[in-house]
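Note that one protein chain is taken out, while the other chains of the complex remain in position.
Chain nomenclature is as follows: A, B and C, assigned in order of appearance, with residue numbering initiated at 1 for each chain independently.
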Amino acid sequence: TSNEPEEESNGGAAADSTEAPAGGNDEPGETVTIGFSGPAADHGWLAAINSSAQEAAESYEDIDFRAAEGTNDASLQISQIETFINEGVDAIVLLPTDGAALTDVAIQAMQAGIPVVNVDREFSSPFAARTTILGDNYGMGVSAGTYACQLIEDNSIADPVIAEIAGIDALPLTQDRSRGFADALSDCDQEVDNRVSAEFTVESGEAEASNLLQAAPQIDIIWNHDDDQGVGVKAAFENAGRDEFFFIGGAGSCNAMQWIEDGEMEATVLYPPTQAADGIKLARLIAQGKSMSDLVQVEVPRRTVLYAPVVTADNLEEFVDQCFES
Amino acid sequence: AMTEPLLQMHAIVKQFPGVRALDGVDLDVVPGEVHCLLGQNGAGKSTLIKVLAGVHHPDEGTITWQGDDVRLANPIAAMRLGIATIYQELDLVDGLTVTENIYLGHEMSTLGLSRRGDAQRATEALLARLGHPEISPRREVGQLSAAGKQIVSMARALSHDVKLIVMDEPSAVLDQNEVHRLFRVIRDLTEHGVAVVYISHRLEEIREIGDRVTVLKDGRTVATGLPAKETPTAEVIRLMTGRSIEYVFPARSSDIAADGAVLEVRNLTRPGEFHDIGFDVRPGEVFGLVGLVGSGRSEILETVYGARKAATGTVSIRGKRLRVGSVGAAVSAGIGMAPEERKSQALLLNESIINNLTVASLAKFSRGSFVQRGDELTAATEQVEALDIRPHDPTREVRTLSGGNQQKVVLGRWLIKGCTLLLLDEPTRGVDVGARSEIYALIRQLADDGVAVLMVSSEVPEVLGLADRVLVLREGRTVYEGPAEEIDEHQVLDLVMEGSAA
Amino acid sequence: MSDQATPPPAVTPPPDEHQRVEALAEETARRESSFTRMMNSSVGRNLGLVIALVVLIIIGVATAGDRFASVDNMLTILRFASVIGVVSIGMTFVIIGGGIDLSVGAIVALASVWATTLATQTMAEDTHWLVMVLAALAVGTGCGVVNGTLIAYGRMAPFIATLAMLAAARGLAEIISERKTQIVDVREFVEFFGGDFLGIPRLVWIFALVSAIGWVLLNRTTFGRRTISVGGNPVAARLAGINVKRHTLFLYMLVGFACGIAAIMIIARTTTGSSTHGLLYELDAIAAVVIGGTLLTGGRGTIVGTVFGVLIFATLTNVFTLNNLDTSSQAVAKGVIIVLAVLLQQRVAARNGST
Partner (left out) sequence: MSDQATPPPAVTPPPDEHQRVEALAEETARRESSFTRMMNSSVGRNLGLVIALVVLIIIGVATAGDRFASVDNMLTILRFASVIGVVSIGMTFVIIGGGIDLSVGAIVALASVWATTLATQTMAEDTHWLVMVLAALAVGTGCGVVNGTLIAYGRMAPFIATLAMLAAARGLAEIISERKTQIVDVREFVEFFGGDFLGIPRLVWIFALVSAIGWVLLNRTTFGRRTISVGGNPVAARLAGINVKRHTLFLYMLVGFACGIAAIMIIARTTTGSSTHGLLYELDAIAAVVIGGTLLTGGRGTIVGTVFGVLIFATLTNVFTLNNLDTSSQAVAKGVIIVLAVLLQQRVAARNGST
């Protein structure tokens, strides 16, 4: 994480993906070429990332949008960024497969005078990005854990069985989420009793969940990192006819919101894919030398960390229109 | 007094890339005859019968079957006419049982479901008819010996309702006694009016079983309809080769070093294959193993060579014991082997003659493990010249050579390496008369140069003619060892079957 | 040959020595017949696998007790095994036939998406679930036709042709689904295929049925026997008058069809169609088939072995989860266990002289 004492703005960016910002920023300016590269859209949330970036770009006729093939191979993504540098695009929006692995090439871009907007997975050097928009993975875990503790307290559950269905374990972001979850739980002297990790896909979600249900005959709380694999997880619940537990989700897909509304899900922790859209918008502003008119600063802030709120039946309508189709 | 012909092939031409395999061949066959097809390696015999079997399509020429012209689009078409073929390269599937192999392609089935019982019984009948009731229809073909497989191929041909059976060198892997059994089957067939086209390089067989002879040379018919019994052998050979070869064996050299043996084998045993085998081979000596198919000759050779692990017993070269079951040890001790099945065991078919010649002696042609391709080429060219391997082009892929020349390549491999003991398993299998006499001469030449030769052949006369001493095997046990002159063909046959007669 | 000399003496029918050898063989067979029979029965040939599976089950019981031994858990394992199992059965045929199919996972994805978009978009609510079933099967078989044509008639290497299909089919699946998970609202469909029959999930029944049919097809029909010949010795097959190209095409259609079935099953399991379904199925399926003793070079293989292979992998995953093992250790353990299972299988097979 950055040690720069830069100003931070919370939530704002998440908001302006939906309601257009005040001021003149949306008036067409000089046409700018923006290169976008993200991981392989091999599941809903990432697909949403790509499409939201796409839509955001299309909503401005002064953006010439270039999207590289989504990939999970750092080496390939590096060559894509190199390609953007060779092309001399005006700005690059980069959701790295692995923050650290893409840092050097991002620095190259910056040194080549191309502002880089770092989305979601953070670089290992503060000099690699002009601005950074982070979904807060650790915070997401914390929110989930805190909410779990609260459930335990409200329902005064004696030594509860807590299960976690993580995403792809090899990814740093999964580690962060789990760490946050564990830390938050430890604040109410709880710990994760059963943990499986799926692959963000519906199928793996179903498979892992159905095995998990066998592993733990009685569960009180399940946190599933990702609503996209959650579709499979829910299918597993139905197949096994189990619903004795509180089901907490992650990311905030429209399916999840629906389930919450139907009372089939307790809550979900927001992790908006709209951050890519924000990335595009900010990249455009930077490239056009504009500022975020809805902020006091004259420049686009250095770091934006999206808040990871817990969406429940109570505050559903606040967030429902931010949900993403997956 | 021939009836109207069953089959007439006229002016057949078949062109392969770079090779005009058939260049106007005529063949006519009448019902109930055994029509022998002769020709040197590469003369086009197999190609011709593959045309007849619908495998190759002729570029020119006509095929008339029982009076009307036919086009044989595929093997099925030929089978439907009643033409069955036993191919030169065994055409069986190891993973299938005897029964399944026999009925492959024309399975007994209802609605695609195999009628295994019926097929089973039919197979038993066929095998009995071939005099091999002991081969179990349920056995996987991969487990049979070469001979066993040949029997199955024959049963396969008989499983069709046939008017003509084509046999491409069926006797190559059979011993005399099997061959006679085969002949009885053939006579039985011809008595029922079935015609047989019979291909073989063993001219004595032609005389015994054949009615008429057609001779191919250079892909052309040079003579057809010769009476098999009357035509002198010399004449046939002249037609085939365009020259006259005295079809005899080179004289034995008198001076075999009486002193220390190169190879000493002592109580060698592999349960179920051979028992307590012991013999010596001296420098300059040709030592022959005789026995029926399955008597374990190949196994003995392979065991001496370390390709099989001896259960008990020792193999020593010049008094030094060989490590058991290590080909590497054998090779570095100066042993070379030309195995039984050329294509599958010896040759790199897609590689050049050069690479095939030098594969066993790469060390010799490399400096610091870099291949000295110059030296290699020179050495290879020399061998090609010396052995008269056709074509005289060391870069040719071995795949395109004829049987005889392929065999020469295998021998050349060990000549280049230079070895003190040479193991030859069926060195003339499928090799034509011309090449044969050359190989005989070559073997003798090697012996005279002081190499010890240990050979196996299913042709008793060949062993008796070529070897200085022979060891006769029955059921994997020694029944005779001694000078070749002191024993003749019939004695050998008696020996190998002795006792079991009844 | 020489002189027109003495005709060979009328040799009295010589008792060929083969009689001995084979007779001997027969005898040995008879002596241990009952044992040999057993050994050569499918189960016997897969004894190593049986042992491996049993060991796994023992471990499962030892470490997870009733949680493992329960009927529910067994059904979970079976339900989990059934989808990949159906694909593996199809794969078995292709591999025995001397080929390989890397595109199975992608085909499953494409079929699932195609079928579900039919349901969710084109006809919306009033789709009869049969339409979905037919769509999935048609798409799967169609992809098989493309693979088979390229390989049999285009003479492409199976590996490369199906690799191309892998890329193309997944891409197409993503385009059709717009990368969104298609949720199936045709309840009859989900209820039918997701439901039970005689207390056992229909998915498991399907797997059992497919396996049984596969076994009959391979061992009792001309198609199966021809498949072995095409894989074991294509030249011989051709000489026997078998249309090798057409047969090869059929083989890839067959595995494609199996993928269609698997797609239906996965839709029922997850109530969705998605371009991410069937990820890495190709590896799982081939692994199950090869562990099951089928030769990748073709010409040899058993359905029973494949079923065991599938069950072993499914049980493995289940035991791991029950013991709450983390993914990394699972991977390592998996690797080691695969090796042990195969080595065991070989040793046992060797001892019985089969293989």
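Please note the rule applied: contacts are C-beta pairs under 8 Å (C-beta built on N, C-alpha and C of every residue); 3 or more make two chains touch, one makes a residue touch a chain.
Just so we're clear, the structure is a prediction, and the values are computed from it rather than from any experiment.
Contact with the chain that does not appear here is found for just one residue of C:Ala81, C:Leu203 or C:Ile286, C:Ile286. Remark: the omitted chain is touched by one listed residue; of C:Leu75, C:Met91, C:Ala111 or C:Leu166 this is C:Leu166.
For the chain left out of this panel, the touching residue among B:Gly105, B:Gly219, B:Gly412 or B:Gly430 is B:Gly219. Contact between chain C and the absent chain runs through residues 1-3, 5, 102, 150, 154-157, 159-161, 163-172, 174-175, 179, 283, 286-287, 290-291, 295-297, 327-336, 338-339, 342-343, 346. Even with one chain removed from view, chain A keeps its contact list with that chain: residues 40-41, 50, 65-70, 72-76, 78-80, 82-83, 85-87, 97-104, 124, 169-172, 174-175.
Residues of chain B in contact with the chain left out of this view: 17-21, 39-43, 204, 217-219, 241-243, 245-251, 305, 307, 327-328, 330-332, 337, 339, 344-351, 355, 359-360, 362-363, 366, 369-371, 373, 388, 390-391, 393, 396, 400, 402, 405, 413, 434-435, 437-438, 441, 461-462, 464-465, 489.
In the analysis below, only the chains that are shown with their structure count from here on.
Distance from the chain B centre to the chain C centre is 40 Å, each centre being the mean of its Cα atoms.
If each chain is reduced to the centroid of its CA atoms, chain A and chain B end up 73 Å from each other.
Chain contacts: chain A has no residue touching two or more partner chains.
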